[in-house]
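First up is the structure itself, then whatever we jot down about it.
With one protein chain held back, the other chains of the complex are shown just where they sit.
Per-chain residue numbering starts at 1, and chain names A, B and C are given in the order in which the chains are listed.
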Amino acid sequence: MLNFESDYIEGAHQKVLDRLVKTNMEQLSGYGADCYTDSAREKIKAACNCPDAQIEFVTGGTQTNQLVIDTMLKSFEGVVAARTGHVAVHEAGAIEYTGHKVLEIPGYEGKMKAEDLDSYIGTFYADGNHEHMVFPGMVYISFPTEYGTLYSKNELTQISDVCHKYKVPLFIDGARLGYGLKSPDCDLTMADVARLCDVFYIGGTKVGALCGEAIVYTKGNRPEHFDNHKKRHGALLAKGRLLSVQFDELFTDNLYFDISENAITLAMELKNAFKQKGYELLLDSPTNQQFVILENKKMEELAKEVKFSFWEKIDENHTAVRFATSWATTRENLTKLIRLL
Amino acid sequence: MLNFESDYIEGAHQKVLDRLVKTNMEQLSGYGADCYTDSAREKIKAACNCPDAQIEFVTGGTQTNQLVIDTMLKSFEGVVAARTGHVAVHEAGAIEYTGHKVLEIPGYEGKMKAEDLDSYIGTFYADGNHEHMVFPGMVYISFPTEYGTLYSKNELTQISDVCHKYKVPLFIDGARLGYGLKSPDCDLTMADVARLCDVFYIGGTKVGALCGEAIVYTKGNRPEHFDNHKKRHGALLAKGRLLSVQFDELFTDNLYFDISENAITLAMELKNAFKQKGYELLLDSPTNQQFVILENKKMEELAKEVKFSFWEKIDENHTAVRFATSWATTRENLTKLIRLL
Amino acid sequence: MLNFESDYIEGAHQKVLDRLVKTNMEQLSGYGADCYTDSAREKIKAACNCPDAQIEFVTGGTQTNQLVIDTMLKSFEGVVAARTGHVAVHEAGAIEYTGHKVLEIPGYEGKMKAEDLDSYIGTFYADGNHEHMVFPGMVYISFPTEYGTLYSKNELTQISDVCHKYKVPLFIDGARLGYGLKSPDCDLTMADVARLCDVFYIGGTKVGALCGEAIVYTKGNRPEHFDNHKKRHGALLAKGRLLSVQFDELFTDNLYFDISENAITLAMELKNAFKQKGYELLLDSPTNQQFVILENKKMEELAKEVKFSFWEKIDENHTAVRFATSWATTRENLTKLIRLL
Partner (left out) sequence: MLNFESDYIEGAHQKVLDRLVKTNMEQLSGYGADCYTDSAREKIKAACNCPDAQIEFVTGGTQTNQLVIDTMLKSFEGVVAARTGHVAVHEAGAIEYTGHKVLEIPGYEGKMKAEDLDSYIGTFYADGNHEHMVFPGMVYISFPTEYGTLYSKNELTQISDVCHKYKVPLFIDGARLGYGLKSPDCDLTMADVARLCDVFYIGGTKVGALCGEAIVYTKGNRPEHFDNHKKRHGALLAKGRLLSVQFDELFTDNLYFDISENAITLAMELKNAFKQKGYELLLDSPTNQQFVILENKKMEELAKEVKFSFWEKIDENHTAVRFATSWATTRENLTKLIRLL
């Protein structure tokens, strides 16, 4: 059976796995005090062109969002996100669990607009007393978004400017960062991302690793006693090497970007196939997640030979579904999929 | 340099690693919906002689303790632990972070006494109104304890009886469970452990895995919507296979216990060497952690050639230190260590 | 200076205050174990026509919302509210502070629609897996709403039906309950309210008391160990008499409703005056809060002689403001106000 249900159905990229195997019996200190943590940090700093970046490794995306948001916000602050943002909808309340509100503003195909953000935060400065409300203490965006869309350099700069104007840090969820940066529509580099935000994370789980995300604090703003924060959140691995070795390999010889490119090349071919065969796209995604509207009959027929994800019901006869490519998707399987359409 | 500083300095046991490599490119659904999760569960049920056990996999010990305790306690309840228990001292407040108090009672070389427990919980039933206090809603013990010591079957049965008497569930932290069960002093099997408690976990991180602990609910008492709880705690891995494949291998052909035995055999030899060479032990540990009191001069000398852990200051001239063996410790290195003593 | 800025600018109704004075030196046990707690409970049960109601007294509205919501929700659940609901906007994050998400659905002049609610909750039953989302575990509405509007008996019954259909409890915030029930537009009694919801509170702070709200659990559903919950939330008064004596008086000889009527009579006169003088109302409120749109020049002029509340900016030249009447508003002051318009 073909499988396009997500970008985390295989294990790790072969080179990443080989590195784990090769280093396996080295005796290394725990909790991040190993040489690969240092090495991976240096490589990521270089890739971000941000020599002062502070970098931390944790296992997954929800954990990252929870940890970053909880430890950067003051107790009376919340995080602003698009209404469709992952932290607003699909983290099972992990942010509220830490005591913080997600302050929702409109989303447009997953993206917030700088003007909406300016208007929202501006209210807290424009008039009267807001002590009975939750203060916006951080802005969260995802890149790519949950709908596969991307902010342009211009859009991201505008959002960044609003954040600076009000001195509110900008946090970018990069669970699929590689797939965004390698999109033909992307005019941003990782260095741009690092420069325009205050903290972001480089997703490993969906881009070549068995698990792991690298949090990058770009402005010398990592919260103090960070190991303690990680431990308290249940996010501190005894064998920190599991994360550092993988990221050390992903940022050796451009691997992270090269394997991201594979996903994008195949996703663009898939999108073209949909278009050529007359399918209606839910939206025009420039990244590795492709959303298409299927007649239910066609959907059921396809489902016998390929796995994909239910996205949303359109009407009685139509459903939007998602096909995801990844670093691991093969041309062979893509060709088979296109034949089935 | 020799290294006995902890039982998590190497990666995974070779067989565990091989299995990860072998299954790496299989396409598996995420979040625990993979075939290895089912398989590992069945093998663990068999090993526990507990066919109705409900088993969940998470990445680390603090995360496990936080998740199990938070989701089993009612909001007005706390967890009873020995004053030296890991959850009382060394989790960076991860339990309190979930809003629950750790209710401390005396510890004796890491162990609580059934009579102290009975007396503590009994107070809440014996007299008056206790609405201004935190109710004991769970009992936590570690096996082996943080001091390497073990409860006998008789002692554990007594504690279990007190828990049943008051209908308070018993939770056993088995971060080093294998090393406890393979101790020559242990008269308990994993089936006994499963029978006598309500929930326990089988530590993988310290016993052969790269990461991972298996939580075993033994009485049909896993909290509902457990995936949601895991997600909310930041503990749900997208690639659940990372945990399930490892545990599937650890519980194939008795691997978990066989590799635990290596640690114990070598630890007992080390203890004997300490005794024969006239060292004073801090306590008589029957498991893989050995605690010895060194003259500071000797300690500094040793530290040039071998890594071990500071445990506590005894007096101006003496320090207690810990040497840990594990599944990965070699006889060759142990022999070198003994020669240095 | 005239003052219509809120409905909590005076102290207590004279009869309530007299009762506090009269009982002041009686020696009464603390924490709610006083005779007036029993007496007030009986009177409220009778007023609700709900002999099995369980009633608890706390000091203020935010505290009530926080306590009721936190102790009725399971840890993986959130509370559904209109986007303009008090718990969604103006509690400074007090709900999220307890770890629970406020799940926002559209509001229409402060009210939610039963069909929106049905559709929202229905999603969780209609399709697929929702373990990554926060489950709707309670529905919150305010009566009157934050905009002074009321649900009709028909509307409330529909909402109640949706709640029953999905077995989700309905909670009604009655901070201004008396002012709602005495509105000429209201076709509900307090007994109807009690019957149609699972828990509601009778606001005292805004209706005759110095402080205090009475929480009414109408279905035998008060959480166990409620004193402990109150204590843990910092909501348990040592001198519980302060609350019970006041409610005992408010529910003697229909006082609560009689004094509510005064506010409504004067508010309707004020609304008519606005209309007659050609002012545009922001909305047609049938209760004690009246919202009117003023030209900014007129607003500034009025502000020299009367206090009112800023509500929202309409455009560059117009502002919506709120005038509130209460049990304490005098006809004399109302007449003066109308003359100024």
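What we mean here is this: contacts are C-beta pairs under 8 Å (C-beta built on N, C-alpha and C of every residue); 3 or more make two chains touch, one makes a residue touch a chain.
Given the structure is predicted, the values throughout are model-derived calculations rather than measurements.
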Chain not shown, its touching partners among those shown: A, B, C
Identified contact with the non-displayed chain, of B:26, B:131 or B:295: B:131
Touch criterion as defined above, residue of C:43, C:132 or C:232 at the omitted chain: C:232
Residue in contact with the excluded chain [from C:21, C:46, C:126 or C:340]: C:21
Residue in contact with the excluded chain [from B:78, B:178, B:204 or B:240]: B:78
Interface with the unshown chain - residue positions in subunit C: 3, 5-6, 8-12, 14, 17, 20-21, 23-30, 59-63, 66-67, 91-94, 97, 205-206, 210-211, 228, 231-239, 241-242, 328
Absent-chain interface as seen on subunit B, which is shown: 76, 78, 89-93, 96-102, 104, 127-128, 131-134, 310, 313
Positions on subunit A contacted by the hidden chain, ascending: 70-71, 75-76, 99, 131-132, 135, 225, 227-229, 231-232
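Here is the rule we use: only the chains that are shown with their structure count from here on.
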Chain located farthest away, centre of subunit C as origin (C-alpha): B
Residue-number overlap at the subunit A/subunit B interface, same or different (half cut): same
Between subunit A and subunit C, centroid-to-centroid distance (C-alpha), Å: 42
Mean-CA-position distance for subunit C and subunit B (Å): 50
For subunit A, residues that touch 2 or more chains besides their own: 91-93, 97
